[in-house]
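All protein chains of the complex are present and in place, except for one that has been dropped.
First chain written, first letter: the chains are A and B, and each begins at residue 1.
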Amino acid sequence: MTHEFSLRTSGAGLYEFTQDVARWLSAVDGPRDGLLTLFVRHTSCSLIIQENADPEVQSDLRAFFDRLVPPSTHASMSYLRHTYEGPDDMPAHIKATLMPVSLSIPVAQGRMVLGTWQGIYLFEHRTAPHTRRVAAHLG
Amino acid sequence: MTHEFSLRTSGAGLYEFTQDVARWLSAVDGPRDGLLTLFVRHTSCSLIIQENADPEVQSDLRAFFDRLVPPSTHASMSYLRHTYEGPDDMPAHIKATLMPVSLSIPVAQGRMVLGTWQGIYLFEHRTAPHTRRVAAHLG
Partner (left out) sequence: MTHEFSLRTSGAGLYEFTQDVARWLSAVDGPRDGLLTLFVRHTSCSLIIQENADPEVQSDLRAFFDRLVPPSTHASMSYLRHTYEGPDDMPAHIKATLMPVSLSIPVAQGRMVLGTWQGIYLFEHRTAPHTRRVAAHLG
């Protein structure tokens, strides 16, 4: 079974879509036990699994990665050459290399075996709004 | 075929469980050729594959990540807000975002196609002892 999730982003940050995935899983006529794979079809955003209890975890994650990979206008990043798509573009590619492009999650009795605090997020690294496509495979 | 490995940790560091996985694979009545997926059900530890020959590789990995993401009490991390679960908690979430939550390894003739030096590790990022659950799927 395959599907494509379409997610609208409005700037850099984490966008949780755990419930969208869970709803698709419960509606789809696929195996009750299997493996779910999510794959993001872009090179400037990521798929991550992180705590979904305290929103400060999300803002702290953003703060860390923004310090590790600042905009290309920042003095420490003056070595970057791919700058013509904006100061947030090459850092977005770097962040997308540091974080997953695909996630594989076992499914048991129709539900992902996520831990209690685990949520699925699209991590948008670009500043401008985007529509992000995430391919899903259940097998 | 699914399984859950339960791993006891006693502080931050790498815990190899390659042999636990190999033993399960050799005992299970699943496909001889397929795909093994491991998924850790937590947001403050990681699953990695690394060299299992020289133990100094493991201590060097820890040293690198502890310098890249020091405790939240460290001056360089004073921007962190999620600190009430202890100085090692938010850094653990960051490390868990920098390293895999899931690993997929092809299986041929009942054995993982690991390279000669590849071992499977749980990388514990928390200081206190934990029991970590790793879901396995063989399909």
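Just so we're on the same page, contacts are C-beta pairs under 8 Å (C-beta built on N, C-alpha and C of every residue); 3 or more make two chains touch, one makes a residue touch a chain.
Remember, it's a predicted structure, so these values are computed and weren't measured experimentally.
When the whole complex is considered, the residue among A:Val28, A:Ala63 or A:Val101 that touches the unshown chain is A:Val101. Residue A:Leu80 is the one among A:Ala22, A:Ala63 or A:Leu80 that touches the chain missing from this view.
Although one chain is not shown, part of subunit B still touches it, namely residues 33-35, 48-51, 54, 56-57, 59-61, 63-64, 67-68, 98-100, 103-106, 108, 113-115, 117-118, 139. In the full complex, subunit A touches the omitted chain through residues 2, 35, 37, 39, 41-43, 68-69, 79-82, 90, 93-94, 96-98, 100-102, 104, 133, 135-137, 139.
Following the convention adopted for this analysis, only the chains that are shown with their structure count from here on.
Taking each chain's centre as the mean of its C-alpha atoms, subunit A lies 20 Å from subunit B.
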